[in-house]
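Note that this complex is displayed minus one protein chain, with the remaining chains in position.
Labels for the chains are A, B, C, D and E, by order of writing; each one numbers its residues from 1.
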Amino acid sequence: MITTVCRKERFNSAHRLYRPDWSDEKNDEVFGLCARPNFHGHNYDLIVKVTGTVDPETGYLMDLKILKDMIRDEVIERFDHRNLNLDVPDFKDLNPTAENIAQVIWERLRSRLKQDLDLSVVLYETERNFVEYHGK
Amino acid sequence: MITTVCRKERFNSAHRLYRPDWSDEKNDEVFGLCARPNFHGHNYDLIVKVTGTVDPETGYLMDLKILKDMIRDEVIERFDHRNLNLDVPDFKDLNPTAENIAQVIWERLRSRLKQDLDLSVVLYETERNFVEYHGK
Amino acid sequence: MITTVCRKERFNSAHRLYRPDWSDEKNDEVFGLCARPNFHGHNYDLIVKVTGTVDPETGYLMDLKILKDMIRDEVIERFDHRNLNLDVPDFKDLNPTAENIAQVIWERLRSRLKQDLDLSVVLYETERNFVEYHGK
Amino acid sequence: MITTVCRKERFNSAHRLYRPDWSDEKNDEVFGLCARPNFHGHNYDLIVKVTGTVDPETGYLMDLKILKDMIRDEVIERFDHRNLNLDVPDFKDLNPTAENIAQVIWERLRSRLKQDLDLSVVLYETERNFVEYHGK
Amino acid sequence: MITTVCRKERFNSAHRLYRPDWSDEKNDEVFGLCARPNFHGHNYDLIVKVTGTVDPETGYLMDLKILKDMIRDEVIERFDHRNLNLDVPDFKDLNPTAENIAQVIWERLRSRLKQDLDLSVVLYETERNFVEYHGK
Partner (left out) sequence: MITTVCRKERFNSAHRLYRPDWSDEKNDEVFGLCARPNFHGHNYDLIVKVTGTVDPETGYLMDLKILKDMIRDEVIERFDHRNLNLDVPDFKDLNPTAENIAQVIWERLRSRLKQDLDLSVVLYETERNFVEYHGK
């Protein structure tokens, strides 16, 4: 019985999109409003999906309390109420696009999960713009 | 033309998580607040997804009215405004975790659907905790 | 500058509607499915609204962290993952309809708030059924 | 690094479901309320999902502004505030069921996207009835 | 104990905004896309709010099942899966703007409710455009 359990969490961060090796004009052209110098921000919604076998003894695939704590340690405490560009080492040399944030979150959580579990993340930058990453 | 049609329904049930063959201490340790003896409850949101070929004559994969009635017969009338542990025979010897509820729903609906259709269910216990089951 | 600050919280409880001094038939007739003997349950959404004057020094009407803690102490720890009829003394002799739950919550929070603040609560039993109480 | 980026858009349209080569009785029998002659309507929610490789230079799979403009040209300007049966040539000989609308949208967008990108669409006719189409 | 109970319902209708005594140009100028001749449509969300005294015997202000049936008779059966301009006599000489639809619904429900109850309606034409009417 292969099942997927999902947990939704949230974090509120500032960011901007730009490459320091590009001119301001090129950053504006590629990233538009998102390149503005003094940052903007989002209420990010994160859905973490873990796929595996349900334990017949408990009826749990995994205790969602454990998954919640893992997300808190790896994501919320590092990203929430922070500036992704300035405060989070993961983005020191990585543009914090939704695609890249999702990949960073996936890799952080992947390293904490048992190998026989599959992992996906869905990251909503806004209600209308979101990304899915499965690590493949 | 393979398509998926989806229908969202709801039911409101009481439940608790525990194993009668475990001590209260062990149930508390594993299931936490969910093991409390007098039950708690949820507004469960259920999404049923059916995948197959669209009938070129009608433009329907299947009439969602039929799917709605099937969900009503198999799920809503059995689970809604009931205690999953005490009132629903499916959980007489099965802990009503979201994982197990999703599997029970999947099996009930699977037996009613034509064999050439694929079936998935998504079950939200809360907005933040949910499971997906594809019967594989 | 009179403003209203609002905080949304959630709790998951079992309940049933009935009067012990009525026959089963009368309870069924008045409360329908909600009278079923073994309880059902809900994900209650609670919005607490506090109205008053903004402190010009901080720009806060009140720190929502304090309001959150107050709701946790008075509501969440007493109601969440419990059976309202059996576990919560407030409903020992009070039918836990949404109307009555909202009034109980209002009175609990009213006693904790400063007198110059106004209080309203909105309580969602489901997305489609909800009540508002202003204490008037 | 294979990722999926998603964009949600909306359009408001009138439609009815029926086949002109069927009798009114047969249309009523198959399509029920949806066959009523003077049309009804929906706020359609559309989610477009594009899967491919993230550009390491920008951190974008594709600029969602470009995807938004593509959806505006191919879907919103053709479908929004229109009658799907009477105003939209795509449905001249095609019953505008959710399944068929999703397929039409998929084909319109497919023709505009680079070949190395995969495309899915999710179309909500209501919050409770929706379809997914992957072009397979 | 004055409380408000609220019930959310939905209907799906086609409509257009225009005055038959105006030229097409004037209708276009005032009502824009909403004046297009072949109609468009919406998933209308309706919240009906009834304010009064809670019955201490039942803990109900009024049985929401009765309110639901009243809304079904007065609104859903008349408006749902219909064309507001062509099928609904209330709009024979009344432009079906959200403001006017809300007023019509309020008057229909007002005539059915006991005089000591207050009534408000909130009508969502889309998630972003909505109106409130209190009959004052």
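The working rule: a residue touches a chain if its C-beta (ideal position, glycine included) is under 8 Å from a C-beta of that chain, and two chains touch if they have at least 3 such contacts.
These figures come from a predicted structure and were not determined experimentally.
Among C:64, C:94 or C:113, the one in contact with the hidden chain is C:64. Within the full complex, the residue among E:92, E:114 or E:136 touching the omitted chain is E:136.
Against the chain not shown here, chain E presents residues 17, 19, 30-32, 94-100, 102-103, 127-134, 136.
In the full complex, chain A makes contact with the omitted chain through residues 10, 12-15, 33-34, 36, 38-43, 80-83, 86-87, 126-127.
Touch with the hidden chain on the side of chain C covers residues 1-9, 49, 54, 57-61, 63-65.
We take it that only the chains that are shown with their structure count from here on.
For the pair chain D and chain E, the distance between C-alpha centroids works out to 28 Å.
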